[in-house]
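Moving on, here comes chain A:
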Amino acid sequence: MSLLLVIFDLVLLAGIIGVAWRCLASTDLFRAVVLFITFGLLLALAWVRLEAPDIALAEAAIGAGITGALLLVTLERLRSIMAERHSGRPHTPPPDPSGPHALLRALHDPPPERHSFFPALIFALVVGSLLVTALWHQPQSTGLEPVVDAHMDVSGVDHPITAVLLNFRAYDTFLELAIVLIALLGAWSLGRHDLIPARPAPGPILPGTLRLLVPVAIVTGVYVLWAGSHAPGGAFQAGAILGAAGILLVLARPRQLPMAPGIPLRLGITAGVALFLLVGLYGLGAGHGFLGYADAWAYPLIILIEVAATLSIALTLVALFVAGRPAGDDA
Partner candidate 1 sequence: MDGGWLLLAILFSSLGPGIAIFFLPEHRHRLRITLNLGGAGIKLALVGVLLAGVLRGDEYQFSLPLMPGIDLVLAADALSLLFASLSAVLWFVTTVYAIGYLEGSPRRSRFFGFFSLCVSATVGIALSGNLITFLIFYEMLTLATWPLVVHRGTPAALRAGRLYLGYTLTSGLVLFTAIVWLTLLAGAEGFTPGGYLGDLSETHALSLQVLFVLLMIGFGVKAALFPLHSWLPIAMVAPAPVSALLHAVAVVKAGAFGIIRVVNDVYGAELAIELGLTAGLLVVAAFTIIYGSIQALRADDLKQRLAFSTVSQVSYIILGVALAGPLGIIGGLVHLVHQGITKITLFFCAGNFAETLGIHRISELNGIGRRMPLTMLAFTLGGLGMIGLPPLAGFVTKWHLGLGALEAEAHWVLGVLVLSSLLNAAYFLPPIIRGWLGERREPWHEPLRDHAGPTRFETHWMLLFPVVFTAVLGLAVGLFSGLGLSPLGWVSLIVQRDYSLPEFSL
Partner candidate 2 sequence: MNGLAELAHTLAPGLLYPTGGAILFAMGLYGLIRRHHLVLRILALNIMGSGVFMVLLGVAARGEGPPDPVAQALTLTGIVVAVSATAFALALVVHLTRLTGHAVMLPGPPDDDAPVEDISREEHHADGGPAAPHPDQDRNP
């Protein structure tokens, strides 16, 4: 049994490393991105093998899904920009999307020069082996699992990861939400989304699929969110799923995004952080410490925060996909 598992592990790792290698060695960006998405899925598999279904879910939804979508849309944008510059006519789709030179410049990276090969290889090998050495010397410690286990009854939830995320180390989670928000603010500060070229998704298939997919996604998302309190799942995974649905919506009508109203949008993206902070400040005022809950209130508050966070994450991810800030935000 264990031997089989070892073999599985070895094969999986070899696959992961191989895919990563191909991805890094690829001269064609599109290919590299596809390989990277594969890499993410394989990782999810590995996480499952490491008894981390939450992470696997997150990896699949966020690491592979959202990141992949972001990478693909970026490639599309780069290609479009290049073609535009090449043709010299702004804001018109290029006549030949696969025009040779523009494409070459945008989505192709020539193989690296020879002179940095050996140094890079040697350094990477040395760094890697040093790391491995250090890791192999480590004791078989159990980490904080017993401690968490001991405090589960006062955490307000049943799922230890959620307990850690939203109670024991709520501060980290709060900042994580903040980072997502900051990334969005950063992307928005670069310019308006309508300056970023995009192409309509070809064909009628996508809108058709959407009609089916979006309700399913919403239901899944809500479920994952709700499940988070006692089973794998939670705000981030749910947010990612909802966000993916939003991305599909956006893809369907890239040119005519709904004129997002400024204030609600802002409120939406900050809802998670704001609510979290409010609760935290209340905890400080009520004497439970900053970001602390009264034991009795822990569960409802966590759920409340998770709902808000899910909403914000979903919105933020979609906004990040769109990349530029909506015109409504400037009003």
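These made the cut because all candidates are chains of the complex that A comes from, given by their letters.
Assume contacts are C-beta pairs under 8 Å (C-beta built on N, C-alpha and C of every residue); 3 or more make two chains touch, one makes a residue touch a chain; residues count from 1.
It should be emphasised that the depicted structure is a prediction, and the values quoted were computed from it without experimental measurement.
Trainee: My understanding is that every option belongs to the complex but just one is in contact with chain A. Which one, out of 1 or 2?
Mentor: 2
Trainee: Taking the touch rule as given, give the residues of chain A at its contact with candidate 2 in the complex, in rising order.
Mentor: Result: residues 2-3, 5-6, 9-10, 13, 16-17, 20-21, 23-24, 26, 29, 32-33, 36, 39-40, 43, 46-47, 49-52, 54-55, 58-59, 62-63, 66-67, 70-71, 74-75, 77-78, 81-82, 85, 90, 105-106, 109-110, 112-113, 116-117, 119-121, 123-125, 127-128, 131-132, 135-136, 138, 140-146, 148, 160-161, 163-165, 168-169, 172-173, 176, 179-180, 182-184, 186-187, 190-192, 195-196, 234, 236, 317, 320-321, 323, 330 of chain A touch candidate 2.
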